[in-house]
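Missing here: one protein chain of the complex. Every other protein chain is in place.
Naming follows writing order (A and B), and every chain is counted from residue 1.
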Amino acid sequence: MSVITLSVNGKEVAIPEGVSLLEATRAAGVDIPLLCHLDGLEPVGACRLCLVEVEGSNRLMPACTTAASEGMAIHTHTHQLLDYRRMAVELFFAEGNHICAFCVANGNCELQNVAVQVGMDHSRFPYQYPQRVVDASHPLFAIDHNRCILCTRCVRVCDEIEGAHVWDVGSRGSHCHIVAGLDQPWGEVEACTNCGKCVDVCPTGAIFHKEDTTAEKLRHSDRPALLKAARDEHVWRNQ
Amino acid sequence: MTTPDPSTPEPAAPEPSAAGLPDRPKLRLATVWLAGCSGCHMSFLDLDEFLFDLAAVADVVFSPVGIDTKTYPENVDVCLVEGAVANVDNLELARIVRQRTRLVISFGDCAVTANVPGLRNLLASADGSSQQAVLERGYLELADTGAQLPFAPGIVPELLPRVLPLHEVIAVDLFLPGCPPSAQRIKEAIAPLLAGERPVMEGAEMIRFG
Partner (left out) sequence: MSSSGSTTPARQLRCCGASGCRSAGSEELQAALEAARDAAGHTAQELAIKPVGCLRLCGRGPLVACDGPGGTTLYGAVPPTEAGALIEAARLGDHGNDTLQTSRLDPQLPFFALQSSVVLEGCGQVDPESIDDAIAFGTYSQLRRCLHELTPEEVREQVKRSGLRGRGGGGYPTGLKWDTVALQPPGPRYVVCNADEGDPGAFMDRSVLESDPHRLLEGLAIAAYAVGADRGYVYVRAEYPLAVERLRKALQQARRAGLLGNGIDGTSFSLTIEVRVGAGAYVCGEETALLQSIQGQRGMPRPRPPYPAQSGLWGAPTLINNVETMAAVPVILREGGDWYASMGTAGSKGTKVFALSGAVTNTGLVEVPMGTTLRSVVEVIGGGVPDGSPIKAVQTGGPSGGCIPAELLDTPVDYESLMELGSMMGSGGMVVMGETTSMPEVARHFMRFSVNESCGKCVPCRAGTVQLAQLLDRFVERRASPADMAKLDALCRMVKATSLCGLGQSAPNPVLSTLRYFRHEYEAACRQPALCEQP
């Protein structure tokens, strides 16, 4: 395995060739906010929170989908990036109906955490109050679209890890929403194996166990990476 | 009276004046309760013995939980505003607060995000207004007996078309989110102000919503 070196915020790091800039930031001990990315799932570069500046490029690059290369010099916390990140998080809050006070994920929500991380104490952008629905047709789980941030982790975990591809994205733009099956009630989708992986990876309170009430949802976002390691590399946690 | 357009924020206030609070014996402190559940005020009362420290350096000049004054006074130094702006009274008081207060704090999630009171915005009709829909839902559809819409001009304030966070109506100097903000968080925010310093609003302990 060949190793490449690059600098993150002026600090030199050595990482294996072929990994992403995100791994480079981790090697440098730099924490950048993430929402759509989850270890173990294919990165999509949709939330734009992990954008970094690359010296010599006038475009911001998503750390999760950009391959690291020898000699790169990246910056993760410039004034401009901090500014953009906070705006992006404000846009997330404003486009959905996020009422933390009575959410199942309150206190254990990645959106809430990211808001803290970027220092968002209010949204400069007016809340949109979109008309969204709750689908509680599944016997074990429910999806509250009001809290969905369209990270597509559920889509990817169901497709890539579980192989059921129950979830997908319907419509366009601000009307985008996660659909079950052929845009059916979740409970009617026969492909669903009731595995609960979508619940595990949902960063907010959008997909949850029905028995959970306010602030009771637990996260298990490490599971896709564990499953992937078990399958691809035959590495188990209890080894 | 024409219904005011609440959607236009005031021009930005001068730079938050925390550091420049006047050097007078006691600060003039106010708290205001707009469209909220009063939970933020309860949390404020949870400050317990810190309230004595507070009383030593500040006079509470207007507050639903601290003083019986009905008119918001002039020359207030710091005001904690709880609740969203939901009706014409809220709007009028918010504007008076801004005019007469040096440092306005958006106090709790309802003031910062419109939070639970803002849920009626989900009932908005095509023109974006929800006041009729929420009244019909509350007083007609859900009524067991005597269904009728409340109507008492000059007594019951008219609802605004939409419930708005405070900063969409007036300029706000400091945001103190939380539902409610814990007593500890309130203390961390106002203790520096009493000392003429701006609090550091960072980290989950200080700014996490909910």
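Following the convention adopted for this analysis, a contact is a pair of C-beta atoms (placed from the backbone, for glycine too) under 8 Å apart; a residue touches a chain by one contact, two chains touch by 3 or more.
This is a predicted model, so every value here is computed, not measured.
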Inset, instruction - Have a look at A:Ala88, A:Met120, A:Ala180 or A:Val201 and name the one touching the chain we're not showing. - result: A:Ala88
Legend entry - From A:Lys11, A:Arg124 or A:Lys210, residue that would touch the chain that is not displayed: A:Arg124
Inset, instruction - Since one chain isn't shown, list which residues of chain A touch it in the complete complex. - result: 44-48, 51, 60, 62, 65-67, 80, 83-84, 87-88, 91-92, 94-95, 124-126, 128, 149-150, 168-169, 171-176
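Throughout what follows, only the chains that are shown with their structure count from here on.
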Inset, instruction - Determine the centre-to-centre distance between chain A and chain B, using the mean Cα coordinates as centres, and give it in whole Å. - result: 33
Inset, instruction - Provide the residue numbers of chain B that touch chain A in the complex, in ascending order. - result: 7, 106, 109, 112-116, 118-119, 121-122, 124, 165, 167-168, 172, 175-177, 179, 201-204, 207-210
Legend entry - Of all residues in chain A, those that touch chain B in their complex: 93, 97-103, 106-107, 112-113, 115-116, 119-123, 126-127, 129, 131, 215
